[in-house]
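All protein chains but one are shown in place.
Going by the order they are written in, the chains are A and B; count residues from 1 in each one.
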Amino acid sequence: MSTQSYYVPDQSRWPILASMALFLMAFGAGNMINALSAGDGGGVGLVMLLAGALGMGMILVGWFGNVIKESHSGLYSQQMDRSFRWGMSWFIFSEIMFFAAFFGTLFYVRNLAVPWLGGEGDKGVSNMLWQEFSSQWPLLSTPDPQLYPGPQAVIDPWHIPLLNTILLISSSFTVTLAHKALKLGGRSRVVFWLAATILLGVIFLYFQAYEYAEAYNELGLTLHSGIYGATFFILTGFHGLHVTMGTVMLIIIWLRVLKGHFSEEKHFAFEAVSWYWHFVDVVWVGLFLFVYIL
Amino acid sequence: MFKAKLSCTGLLLLAGNVAADWEVNLTRGVTEISREIYDLHMIIFWICVVIGLAVFGVMLWSVIHHRKSRGAKAHNFHENLFVEITWTVIPFVILIAMAVPATATLIKMYDNTEAELDIQITGYQWKWRYQYIGKEIDFFSSLSTPRDQINNEAVKGEHYLLEVDNPLVIPAGKKVRFLLTANDVIHSWWVPELAVKKDAIPGFINEAWTVVDKPGVYRGQCAELCGKDHGFMPIVVEVKPEAEFDAWLAEVKQAEQEKTAQAEKSWSLADLMVVGEEVYNKACLACHQANGEGIPGVFPGLKNSPIALGDQSAHIDIVLNGKQGTAMQAFRDQFSAVELAAVITYERNAWGNKTGDIVSPAQISELKEPAQ
Partner (left out) sequence: MNTSVAATHHHGPASGIGRWLFTTNHKDIGTLYLWFSFIMFLTGGCMALLIRAELFQPGLQLVQPDFFNQMTTMHGLIMVFGAVMPAFVGLANWMVPMMVGAPDMALPRMNNWSFWILPFAFSMMLLTLFMEGGAPNFGWTFYAPLSTTYAPPSVTYFIFAVHMMGISSIMGAINIIATILNLRAPGMTMMKLPLFVWTWLITAFLLIAVMPVLAGVVTMMLMDIHFGTSFFDAAGGGDPVLFQHVFWFFGHPEVYIMILPAFGIVSEIIPTFARKRLFGYASMVYATASIALLSFIVWAHHMFTVGLPLAGELFFMFATMLIAIPTGVKVFNWVATMFRGSMTFETPMLFALAFVVLFTIGGFSGLMLAIAPVDFQYHDTYFVVAHFHYVLVPGAVFAIMAAAYYWLPKWCGRYYNETMGKVHFWCSFIGVNITFFPMHFIGLAGMPRRIPDYALQFADFNAIATVGAFIFGFSQLIFLYNVISCIRKGKPADDRVWEGSHGLEWTLPSPAPYHSFSEPPQVK
């Protein structure tokens, strides 16, 4: 391998600006959340948060704009491309570990904490403190129903969740079809399959939102309804957030395809987004299994 | 002033040290388990010392003999499968030798069966509650070292920070099981000489046990960071021979009855204020501070607080029942009706809170034990 032409970018203003934007976002969010919890508005924090987010958005556009321009001027070698690939793969690995924390939480409470509270297993004596409570999953009645009123029912996996599974799995296929088409140079087919993927993603999000509304309004399944609700929403919620990000990324890629950006050989950005999309899909399969069905 | 304080501390320190023993090793303790642990500790310690001497010995030898200034020439070996395998296998064998007795001891420690007395221990910020299950005994135990000793304004006593108002009393020679839990945050109940250290987790119960043959007084502390006064949450265990233990049981029950009787009589504001101040200093001062101003952002002040100046029932309610999800705990079971009435009265009349209100013990009795 040769490093002869490895491109080292010139000085750049984006990183430090991005750090400032991140700081604004974090500080603003902290300020806002604290103010809301203390019950007195959240004006200043909200303004900071929005300013930070807006700034971050603009910075990302500018930053990626630079990268795209550099890529188009042929500054990136094969080796550079590999760096990007390593970067993206390890980033996805870190995301997997992020979800692992929540899956671990789910397994722990299901298999250990809740049974103990209900009087089963090694620490079953704990039930002394919650004599009314018996272990069950999904947890419809919490140890202290006054503090955490349990849900009346949980979501039926064989309706919306099943549909959502089908939607996401098909979107994994469509994105692969788009990739195949790109490699063969069939631009209009790329546009079509990508659009299909985006559409599937959006429909998924719509149904998820619908499901949340139903959970809150009809089932009493909320963040506040005990550990079942908490794990349910943190897992599906962060997944939903990732689908949203993935969809936005897909839209950007789609626009770039329309602008004629990718070549048959070089289209790393496209691949990165499709890897991300597959990752989101795999996480969903885990969710469908462990959160909804089992 | 500051200087005087400092030199005063110096003197106190000297005085203290004379009394205290110089300890540099783990206590052997007074139970079978604690002695086993001590032996394990010593075995592992000596194994480490021996390995350390060997490793550092070779190193020192090289440092002395293989130095360039002595004309040492560097040799050129950099691998040797045999020695590398040897120094992987030998430590492995040593570790197994350590693991065997450790496992045996651990299994013994986990045997919670056949206890003759069950005591539920609940950690509170910053005191312990002891409930003798099936014996109707239930009391709180908190630090009794006076504040002025802590603030270096008085000579520190022999058991500085390791003394409580009501020690836990257990019978000698009997297996006592502790059921540990907590009311607010995680605490950890630790008495070194019994070799019992177990976390008290809110909402869960942990089990531990001990058998102490030798009567005596054994001291320990809370061992898990539990907030501001984590360092001021001692434990004292008094082990008494069986007969004395039974006498103690009777005595406690007697005292309990007298306290209830007290609530019936009528109390004057001045009397309530005296008792109230005592209770306040013992239980409330840690958070709401001596001047009643609290710690801004953490604990609210009671001076001029709307609750302390306003409607009595709200005030009584928060003291009796606490407030869920905050550090303000329920004091209903911690004090007698007289003490509760007194402390509320005190708060309504101290630090310039001049409401002139009297909250009577009878009022509180009613709330504590609602008429059936």
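What we mean here is this: contacts are C-beta pairs under 8 Å (C-beta built on N, C-alpha and C of every residue); 3 or more make two chains touch, one makes a residue touch a chain.
Remember, it's a predicted structure, so these values are computed and weren't measured experimentally.
J.: Which visible chains touch the chain that is not shown?
T.: A, B
J.: Which of these, A:117, A:198, A:273 or A:291, touches the one chain of the complex that we don't see?
T.: The one listed residue touching the chain not shown is A:117.
J.: Hey, which of B:226, B:239, B:273 or B:308 is the one touching the hidden chain?
T.: With B:226, B:239, B:273 or B:308 as choices, the missing chain is touched by B:226.
J.: Among A:33, A:245, A:258 or A:293, choose the residue that contacts the chain missing from this document, as touch is defined above.
T.: Checking each option in A:33, A:245, A:258 or A:293, the one touching the absent chain turns out to be A:33.
J.: Please give every residue of subunit A in contact with the chain that is not shown.
T.: On the side of subunit A, residues 1-4, 6-16, 18-20, 22-23, 26-27, 29-30, 33-34, 36-38, 62-63, 66, 69-70, 73, 75, 79, 82-84, 86-87, 90-91, 93-95, 97-98, 100-102, 104-105, 108-109, 112-114, 116-117, 121-123, 126, 129-130, 139, 142-144, 147-148, 222-231, 233-234 touch the unshown chain.
J.: Touching residues of subunit B against the unshown chain: what are they?
T.: Here the touching residues of subunit B are 6, 9-10, 12-13, 16-17, 19-27, 33, 36-37, 40-41, 44-45, 48, 51-52, 55-56, 58-59, 62-63, 66-69, 72-80, 83-84, 87-88, 91-92, 95, 98-99, 102-103, 105-107, 109-110, 125, 149-152, 156, 158-162, 180, 184-186, 188, 190, 192, 195-199, 201-204, 206-207, 220-232, 295-298, 325-327.
One rule holds for everything that comes next: only the chains that are shown with their structure count from here on.
J.: Could you grab the centroid distance between subunit A and subunit B? Build each centroid from C-alpha atoms only and quote it in angstrom.
T.: Here the centre of subunit B sits 44 Å away from the centre of subunit A.
J.: Okay, in this complex, where on subunit B does subunit A touch?
T.: 179, 181, 203-207, 324
J.: Contact residues on subunit A for subunit B in the complex?
T.: Residues in contact with subunit B: 116-117, 123, 125-126, 128-130, 143, 147.
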